[in-house]
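The other protein chains are all here in position, but one chain of the complex has been omitted.
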Amino acid sequence: MSLLTVSGVSKRFENAPGPITRLADRLTGQDSRRTVHALSDVSLSVAQGEVLGLVGESGCGKSTLGRLVSGIYAPSDGDIRLHGQPVATEHRGSVTKTTTRVQMIHQDPFASLDPRMRVGETIAEGPRQHGLWSASEAAQNTRDLLEQVGLEGAYADRLPHQFSGGQRQRIAIARALAMQPDLLVLDEAVASLDVSIQAQVLNLFMDLRKRLGLTAIFISHDLGVVRHVCDRVAIMYLGRVVEMGSAETLYANPQHPYTRALLASVPTLGTGRAAFHPIKGEIPSPLNPPSGCAFHPRCPHAGPRCHAEVRMLSDIGTQQSACHLHHGGTSEEAA
Amino acid sequence: MSAALDVRGLTTRFDTRKGPVTAVNDVSFSVQPGRIMGLVGESGSGKSVTGFSILGLIDAPGQITEGQVLVDGTDLRSLSPDALRRMRGKHVAMVFQDPMMTLNPVLRVGDQMAMAVRVHDRVSKSAAWDRARQALETVGIPAPAERLRAYPHQLSGGMRQRVAIATALLHRPSVIIADEPTTALDVSIQGQILAEVRRLADETDTAIVWVTHDLAVVSSLADDICVMYAGRIVESGSAEAVLSAPKHPYTRGLIDSVPARHAPGQPLPQIPGATPQLINLPQGCAFRPRCPRATDLCAMQPPQAGEAHFALCHHPLTGSQT
Partner (left out) sequence: MMPDVSIDHDTLSPDGATSTTASGAPVQTRAARLRAFWSDFCRAPVAVVSLIVIILLAVVSFGAPWVSPQDPYDMASLDWMDAFLKPGSVGAGGYTHWLGTDNVGRDMLSAIFYGLRTSFVIGLSAGVLALALGICVGLSAAYFGGRLESLLMRIIDLQLSMPAILLALVLVAMMGQGVGQIILALVVAQYAYFARTTHGAATVERGKDYIEAARSTPLPARRVVFRHLLPNVLPPLIVVATVQVASAIALEATLSFLGVGLPLTEPSLGSLISNGFKYIHTDRTWLSIYPGVFLMITVVAINLVGDQVRHVLDPRNQR
């Protein structure tokens, strides 16, 4: 039974030109409306107790997916359900989150905590607002949570600027846990931390996961970190999941050419100089994505079919991959 | 062969309200022509300030209080502001983390690169454009003539950084200081740039100081490594030696905390505590409160720097302990 199901989700962002721009457009015959296809037809699920990694480069839509799951955005198409219930509703362009059971941890702990609110109040305001904590137990619960994330309970009276980056990220984790979430979304939660602090926060996450049985979506650009903490990994490219599978098999035996290229282009410690092979070409803009498979302009195996046709994610062994190579080849005749 | 860059006893101090802060403390290293030196450290270690100090780009309330910065044997600190300006760009150039620090958003790439050529060399405009095009070619930019006519905002982040590197290369400087130039870029674009930079260093005589927090980048790029902690270089040596057999407990801890080196799901060895505040450094060795090997000696006196592959430590690790 899946805790979270994401089915056929797309997200488009459109700029809404003002009346003056629209008038200018009409006069000059231009069209300044732009649509960014941030996510196209993404389906995946997360089982209870599982940690799913979302990996990709900028423009791949991993953060957009995280925000959709967290109920900050609503999908343009498709739906996202937790325990079978939608996480957010949209009415006339304004999104209302309908669950408290998904909580998000942001990348930059210097931006995600209100600089003028004491951390104790920051942690307690959510559960107080939703009646999870009574006024009398709030103080004790806050202290307990702070201790659970490795800080002192007395820190509740301090302001965010009195903490280092790693400590702030612990506070952000405590704030999320205070809502007793069924699902945590961590958006690049360790990316802005120093290596030594990153290890501390990753250890905390793995420890909490063991103790509390957390389910999480772990968004990161760092393949090494994802391999370390995730059970299953989805590789994303330009708004689509191109490969998905258990961390173990995906890293050992990547199927999609993008996954292979990505793994090969990451510099790793101890492999020596010039041991990496960069992917050629630039990341295309989501404003103007290539036809067919979005990776085809950079793909060493691309054939005519890749220009014309998008390959959906389909099973290949225990993994899933979205490449024509594994499904009849890349030449036109194969289609 | 004499060093392209020789930094001796460089010390930079900032006067803050809470008192003086020594961001760079007695830093010495040298880089030979055609070699890449990785200057590694976490935030607050002073690695970026070191880079800026080398070019004399320190503004009040900061000041360089001591040391020499020898580029091709000329001490930059002894030069007049005018002479220093003539050295910058010609003999020593800088690449920033954000390429828009060097690129003017309202000028075409070619115009500003040509201007950078003509600041130091009296050549015609078309000759300058030619030089700019060649520079873009050297950093592996496809269709360079077309890129020259573009404005910076029309280029992607990776392309802008390549333009910034090409601009730094225009006068074939002896030394390039690169401050986290690939940190803001995507993995696949970073890979492309690292490969180009490695090739450039091998093919030209330019010495490069690559300032970064990322050990993996350094391991695939650098010939030599200096590890900084709390304003000091705590370990330096060849990249291979430092990464495979670190002597300083801090370097060891940094390398150990990289997840890729451990089985998935296992707790990562971590350096306890947080980076100390420079305003309030511990007595003796600054790493002592976080160090598993610390003794009373470490509290009493700071360790002294040593030879080729040295670690600023009273109790350096030896090969058998790694």
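For reference, chains read A and B in written order, and residue numbers begin at 1 within each chain.
Everything below uses one rule, namely that a residue touches a chain if its C-beta (ideal position, glycine included) is under 8 Å from a C-beta of that chain, and two chains touch if they have at least 3 such contacts.
Just so we're clear, the structure is a prediction, and the values are computed from it rather than from any experiment.
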| item | value |
| --- | --- |
| Contact residue for the chain not shown (choose from A:D31, A:E90, A:D114 or A:E147) | A:D114 |
| Hidden-chain contact residue, picked from the options A:R143, A:R175 or A:H296 | A:R175 |
| Given A:K97, A:R209 or A:H326, the one touching the chain that is not displayed | A:K97 |
| Touch criterion as defined above, residue of A:R143, A:H221 or A:R311 at the omitted chain | A:H221 |
| Residue in contact with the excluded chain [from A:V36, A:M206, A:V266 or A:C293] | A:V36 |
| Interface with the unshown chain - residue positions in chain A | 13, 18, 36, 38, 57-64, 70-72, 93, 96-97, 100, 103-104, 106-108, 110-117, 125-126, 129, 157-159, 161-167, 172, 175, 179, 187-188, 191-194, 197, 221, 282, 284-288 |
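Convention: only the chains that are shown with their structure count from here on.
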| item | value |
| --- | --- |
| Whole-Å gap between the CA centroids of chain A and chain B | 31 |
| Residues of chain B touching chain A in the complex | 42-43, 156, 158-159, 186-192, 194-195, 198, 213-217, 219-221, 239-240, 243-244, 253-255, 257-262, 264-265, 267-271, 274-275 |
| Residues of chain A touching chain B in the complex | 57-58, 164-167, 194-200, 202-203, 206-207, 221, 223-225, 227-229, 247-248, 261-262, 265-280, 282-283 |
